[in-house]
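Inspection log for the structure reproduced underneath, given as structure tokens.
Every protein chain except one is present and positioned as in the full complex.
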Amino acid sequence: MLDLIVLLIFMIAAGIVAVEIKDLLASVIALGAVGFAVAIGFIMLAAPDLAIVQIVIEVLSVVFFVAVILKTTHVDSAAGRPYKPADIFTFVVFGVFALAFVYFGIRLFAGLAPMSRELGQVASHYLTQGLAETGAVNRVTSVVLDYRALDTLGETTVLFTAVIGVLAVLRLEGRRK
Amino acid sequence: MIILVASLILFLVGLYAIITKRNMIKIAVGFSLMEYSVNFLFAIVGFRPGAVPPILQAVEVGKVYSDPLPQALVLTAIVIGLGVTAFMLSLILRIYNRIGSFDLEEIQRLKG
Partner (left out) sequence: MTPIVKVVVRLVGGFIFLYGCYIVLYGHLSPGGGFAGGAIIAAGLILSRLAFGTTAKQEKSASISSSIFESTGGLLFLLVGLLGLFVGGYFFINLFPSFGTQGRLVSAGSIPFSNIAIGIKVAAAILSIFLVLASTKYIFKE
């Protein structure tokens, strides 16, 4: 438990650095640090499937960010501007919302079942019957591609839509010139 | 408990970037932070103390396994997150091409 807490403190610190630092390239690299910490956390949480995906996707996402920043500029021109009264109002509203969010989050997690040693009914069915019903040793794969394959089809559709969106948004300019 | 609240705080860091920052790349960074914290929260909910990954031939008595269902949900969400981030970056690139800046206030001023 302690190792996870240390990792989360590192993630929050790197997240604050990513948000507050002036140089955009440094901000993106701090975001990469958060992503790799998430991958380590997935290994600690007994989820190696997620760790493999997360570590590759994190590398690719940093590559995309850097590709955009190298084409444009890495100076944050909005940083260092003095705050207006409207900005201070935004900060106050955000602070109130954050306190309420954490308060209701704590109440929600107190109502949630504590980390007991028993699994839910659905999860124990997946664990005990998964091999006989689907033939897959990796239970995560059996859930993704057999029990909930329709959900996966929907997710691939979302990915397809995102790719089409990227192509449509950036192709338009090339055609006009 | 304390881990769950800590990942909520990571979510709030991302939300802070989205609400208060005026730079579009910073907003995209905040969006990615929120996505990571939600994925992490799902993995924590599926975890039991001393659990091993749910990759097994037969269930052994006395061993604790982590819940495969939240892991399966997060597995697809991570890849979708990359697609969403790339779409956001392409929109940012296009706005930069038109305006010449990442600054939201400057965009508002130029658009009148």
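By letter and in written order, the chains are A and B; residue numbering begins at 1 in each of them.
To be clear about the criterion, contacts are C-beta pairs under 8 Å (C-beta built on N, C-alpha and C of every residue); 3 or more make two chains touch, one makes a residue touch a chain.
Quantities reported herein were computed from a predicted structural model and do not represent experimental measurements.
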(request) Specify the residue from the set A:Ile16, A:Ile40, A:Val102 or A:Leu159 that touches the hidden chain. (result) A:Leu159
(request) Pick out which of A:Val63, A:Val92, A:Leu108 or A:Val122 touches the chain that's been left out of the picture. (result) A:Val63
(request) State which residues belonging to chain B touch the missing partner chain. (result) 53, 55, 57, 75-76, 78-79, 82-83, 86, 89-90, 93, 96-97, 100
(request) Considering the whole complex rather than only what is displayed, give the residues of chain A touching the chain that is not shown. (result) 48-49, 51-53, 56-57, 59-60, 63-64, 67-68, 71-73, 131, 133-138, 140-142, 144-146, 149-150, 152-153, 156-157, 159-160, 162-163, 166-167, 170-171, 173-174
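Just so we're on the same page, only the chains that are shown with their structure count from here on.
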(message) Taking the touch rule as given, give the residues of chain B at its contact with chain A in the complex, in rising order.
(response) 1-10, 12-17, 19-23, 25-26, 28-30, 32-33, 36, 39-40, 43-49, 51-59, 64-69, 71-87, 89-94, 96-97, 101-106
(message) Quick check: in the complex, which residue numbers of chain A touch chain B?
(response) 1, 4-5, 8-9, 11-12, 15-16, 18-19, 24, 27-28, 31, 34-35, 38, 41-42, 45-50, 53-54, 57, 60-61, 64-65, 68-69, 71-73, 76-79, 81, 87, 90-91, 94, 98, 101-102, 105-106, 109-110, 112, 114-117, 119-120, 122-123, 126-128, 130-131, 137-140, 142-144, 148, 151-152, 155, 158-159, 162-163, 165-166, 169-170, 173
